[in-house]
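A quick write-up on the structure given underneath.
Every protein chain except one is present and positioned as in the full complex.
Labels run A and B following the written order; every chain starts at residue 1.
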Amino acid sequence: MPMEEIGIASYGAYIPMNRIKVEEIASTWGRNPENIKKGLRISEKSVPSPDEDTATISVTAARYALSRIDINPADIGAIFIGSESHPYAVKPTSTIVGEAIGSTPELMAADYEFACKAGTAAIQNCLALVRAGMIKYGLAIGADTAQSAPGDALEYTASAGGAAFIIGKDNVIARINYTCSFATDTPDFWRREARKYPRHGGRFTGMPAYFKHITEAAKMLMSKMGTKPEDYDYAVFHQPNGKFPLTVAKMLGFREEQVRQGLLTPLIGNTYSGSSPLGLCSVLDVAKPGDRIMMVSYGSGAGSDAFDITVTDNIKNFQKEKAPTVKQLIERKRYINYAVYAKYRDLLYWE
Amino acid sequence: MRDVAIIGVGITKFGELWDKSFRNLISEAGTKAILDAGIEGKEIDALFVGSMSPGRFVGQEHVGALVADSSGLHVMNIPTTRVENACASGGLALRQAYISVASGMHDIVVVGGVEKMTDVIGGEATDILAMAADQEWEAFFGVTFPALYAMIARRHMHEYGTTREQLAEVAVKNHDNGLLNPNAHFRRKITVDSVLNATMVADPLTVLDCSPISDGAAALVLAPLDKAKQYTDKIVKISGSGQASDSLALHGREDICTFKATVEAARQAYKQAGVEPKDIDLAEVHDCFTIAEILAIEDLGFVKKGEGGKAAEEGRTRIDGDIPINPSGGLKAKGHPVGATGIAQAAEVTLQLRGEAGKRQVKDAEIGLTHNIGGSGATCVVHILEVV
Partner (left out) sequence: MTTVPRFWREIPQRYNLIGTKCKICGRVYFPPREVCPYCRRKSLENMEKIRLSGKGTIYSYTIIHTPPSKFEGQAPYAVGIVELEEGPRITSQIVDCELDEIKIGMKVEAVFRKIQEDGDTGAIYYGFKFRPVENESER
């Protein structure tokens, strides 16, 4: 079921500039940093400033996406934002972004949650509305300021960042050829309502969860499209650490070179709902017309959204330099120590 | 418009006065002023009181009525008015009282200023003072009063080369004067070093560049000049009064190193009094922060714009200098119970002109000036007083 020329008209990324090194966290908890760095394939992660949250990250990424394209923001008919860290449990982030980019009041809007795949679910829904002719453009955002319990393994990777995609028809820079999803009720990682930190099933989050859903979704996609791993120039997988994407790539038959451009976790950590979306942005920053990209996200609980994307000729005229590239965002950094990290992440209790 | 004289002065101690309430303070100041003037309660025609925020400091509004009640003058159903213009509430209350006598509407008027700031915790007092700034476009972002004046200081340093040390000299001089003032909040010597090394509040201003949170009240009795001789032979006349405004927010000014409200209010007062800056023998100016005194002596015309720092450094503003500024110790050492300040400044100048300023007496004082600012310069009230 091929789709018409519908896909990504523009994109924007944002990563907060603070970084904390694995050594800094490890020394606080008396762990050996080298083992962690090797085991998780990560050296540092991004940390949001106290005045940043999922709303500010989403607005920034959305404004960057708009700056690279000449459209009237009022023509964005839908905004969906996926996150595990919406600032409010009830009161949408999507309308904050809508006001901040000038897309209100004629606007369909909602916030999504599906762990780390909420952002890609947003892309799917914008695609559907554009394809149905119900909106001219849709804005899909995946962004997070991920929470992790102090001393927990997730503390090394839970980071902050987001990506915004303007989905439209005609003159897109990347056509989304197809998308499909594989979802089951697999409780590998969760956070109860009103609790501050998530919990997870330890090793259960591996094979039965992450690996199963990504591989099944990827195989489903390739079967529907009649493709093989070597047909793709790039593969972007959800990246909870620097190792899993390489493992799943191997399991599926992809080479490390295909995964490298979209693998950002080693330097910025796991941006949760921003994870595969930011990886996709990184690929689009360097992609050439005709490049074919597979993106497969993963959200705990569990499910994977798979996308088959082809970069079009329009990317040659794309105004990429109007906003920072993922590489520039990664390189814009300042280091903080654990005490400042604890203050920023609100780990210190005061009244 | 007829001439108006100040025939009575009353002032309380300024400081952290745990035993004194808002009502105690204004009653004490008012009583002292009335006794000093030698008048009887039944001769008073009207009351004016300046207070910035009794509503938030002590939860009490309608303080015009409260003051009439506390003074017992309510039994005469006396007309009473509370005046507010942030930190210039006192100076403006004086102007309103002056106008009511000059116009012929009233004869004997008592005008007071009062603030009770220590019944709330320190942080809350800072928040309340910040209400004098632009709530939506300054305070909303976490800007405080010290921050606004710190930005003025930094720009003044950038444009005129004013130094941290010159700012500190203002505080040192005012503390020296405070040592000579029995009612002052602070009566201890400080040095330039102690100012520079004190706790930083808003860079470059430390806690010793900032006036304190104080309780206190002051009051004056006004009478038409032609009646004043009936009460006293120590007559001081209000020869000039000026008032002006400017944008509420500091960023709304053309040039933040000049308070145009001061320049304009002073112009009106000088014109009315028929004098020039060089004729002024002493001035009580609004040194809510050290930089504010530097700006004041420039904007009042005592020194050229940009030379305020140098004047302070050279000791010209000391009691024995050629431009004595804040012989009382200023807001810095004397204290700054906000609504009381404008009245206290006039009280000090009156005492100086009468020759009753004791150890801090400025020699041959005949013409004095008071300068009272609201917020970061959005309001200014200037009065010129002369010996008769």
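We take it that contacts are C-beta pairs under 8 Å (C-beta built on N, C-alpha and C of every residue); 3 or more make two chains touch, one makes a residue touch a chain.
In this text the structure is predicted, and so the values were computed from the model without any measurement.
Enquirer: Using the definition of touch stated at the top, determine which of B:256, B:300, B:351 or B:365 touches the missing chain.
Expert: Per the contact definition at the top, the residue touching the missing chain is B:256.
Enquirer: From the list B:29, B:180, B:201 or B:319, which touches the chain that is not on show?
Expert: From the options B:29, B:180, B:201 or B:319, the contact with the absent chain belongs to B:201.
Enquirer: I'm checking contacts with the chain that's been left out. Which of B:94, B:139 or B:219 qualifies?
Expert: B:139
Enquirer: By the contact criterion defined above, which parts of chain B meet the unshown chain? Give residue numbers in ascending order.
Expert: Interface residues of chain B facing the absent chain: 123-124, 126-127, 130, 134-144, 146-147, 150-152, 154-155, 158, 199-205, 249-252, 256.
Enquirer: Could you list which residues of chain A touch the chain missing from the display?
Expert: Interface with the chain not displayed, on the chain A side: 17, 49-53, 55-56, 59-60, 63, 67, 87-88, 96, 99-100, 102, 322-324, 328, 332, 334, 343, 350.
Here is the rule we go by: only the chains that are shown with their structure count from here on.
Enquirer: What whole-number Å value describes the gap between the mean CA coordinates of chain A and chain B?
Expert: That pair's centroid distance is 59 Å.
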